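Of the protein chains in this complex, all but one are displayed in their positions.
And now, subunit A:
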């Protein structure tokens, strides 16, 4: 496994080559795709050698602080081997797709260089065996996200969204940073294994572990768009759609979930921290799902869906469902990336993002429509597709963990998910259309097909019928994580299927048959308006934090300008006046000079007389 280092290095090379060789401009896509493809191959090899050889870690000295040596390294364990495959696969597919989607963009090469930088950072993050290194890459993926959200920098919305993405996630990052500081002074190390050992040996006070775990979770909340730091993620849809698929659906936003999974030994020691994770996740899941019910922008619906699904994963992790969380992360990466790529294909064809202005596209874009349908069914938890299994696993875990309220929330969310996904699907694809649209080129369709296949079969890595391959494999982690496996009650898959199909059916009645009395009117009132306005969270933040900090800033600025500068002006003025008094003496009049000289002489004589003791 000594070539693990190639996995981050290849995308980095791709970034550097594209950055420094402007002449190959039009070939940037091919260069990027080849390098990422190679990285994907390496990840596959690493995955299979992990099956054979087990865990792997290599470290080198990076920096020394007194006697503490801070290392950098690469670690392969089940969790990050899986993440590596997901990241490089989705990145590779998005690279191919972007060759079509971005073909006419002026900054084609820049786009691919950013993708390379992102893939480097994300794989680096995943491979980190210590928290400092993880944090560094954590910030780097944030910057890549920032750069790509702001890719259309000339659009004021993109500028605002990029800034927001960076700042909101940084608020979370500070939590993680403080957690790292505290852990270092508790354990004297950034190394995960040392930290976990100390935590489980009881070397850290329980209350402190809870605090640290929650601080780490704050970092995860920022990155994974969990309530209350979720507002940046829907805005991040200003970025090009392939980016939304790669960064804001499949990989980077899942890094928060990954972070909780990585530091799971810390969380599992603290009941309070676990509950915090579960409740935040469950709340975010239903909160975002309700918002997604009424949005009209195709990408924003998917974005809220992502927020909701990430909440689902957090819920699983908080309910002691390590396997369930990681499993849903995996299947979600496939179907959500596909949803975004398919949405991109639609946008590419019709240059429109409002779903109420689309319709009947299944005839114009048959392949895109089919793939979108597969992904929608999968995310809705339609029986036997990937999402069905992972969602069931989460529900079973929550139920088994005795968190019945959260379990109920999970069920409702599942229903809402099916509804809003098919609201979207039917509005975009069913009915008749008058708009001109051409199916996307195969360079865009083929990556989508690969994801479509995975969205169908991806769930079979962990089922109660064929085997819990994923769960068994994850248990080979080098760290001590307690794996709880709850057998789902027999009625659960049935109930989940009913809810899923029920949601689809309701959407069908409302938007295809239009038979129900419930209709979505253009006049939004009451609850509808509240949901459409996303519970006014943005407005609240605008008033409290943005305006609030500006008020503080202006206060200090006026203090600076009037009190401090004023004080300074007094001093400066005094010095000046003293100087000017001196200048006046230099009048050129001999009489003045004479007076001054004579006064001085008298003074000196007096001093001598007094001090010399002549009196």
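One rule holds in what follows: a residue touches a chain if its C-beta (ideal position, glycine included) is under 8 Å from a C-beta of that chain, and two chains touch if they have at least 3 such contacts; residues count from 1.
The criterion applied here is as follows: contacts and distances are computed from a predicted model.
Trainee: Can you match the unshown chain of the complex to its UniProt protein name from these: "tRNA-specific 2-thiouridylase MnmA", "ABC transporter permease", "TonB-dependent receptor plug domain-containing protein" or "NADH-quinone oxidoreductase subunit M"?
Mentor: Result for the unshown chain: "NADH-quinone oxidoreductase subunit M".
Trainee: Using the touch definition from the top, which of A:150, A:219 or A:256 touches the missing chain?
Mentor: A:150
Trainee: Going by the contact rule already stated, which one of A:27, A:159 or A:524 would touch the omitted chain in the full complex?
Mentor: A:159
Trainee: Please identify which residue in A:405, A:527, A:553 or A:585 touches the non-displayed chain.
Mentor: Selected residue, touching the omitted chain: A:553.
Trainee: Touching residues of subunit A against the unshown chain: what are they?
Mentor: Residues 62-67, 132, 135-137, 139-140, 143, 150, 153-154, 156, 158-159, 162-163, 166-167, 170-171, 174, 177-178, 181-182, 184-185, 549-550, 552-554, 556-557, 560, 564-565, 567-568, 571-572, 575-576 of subunit A touch the chain absent from view.
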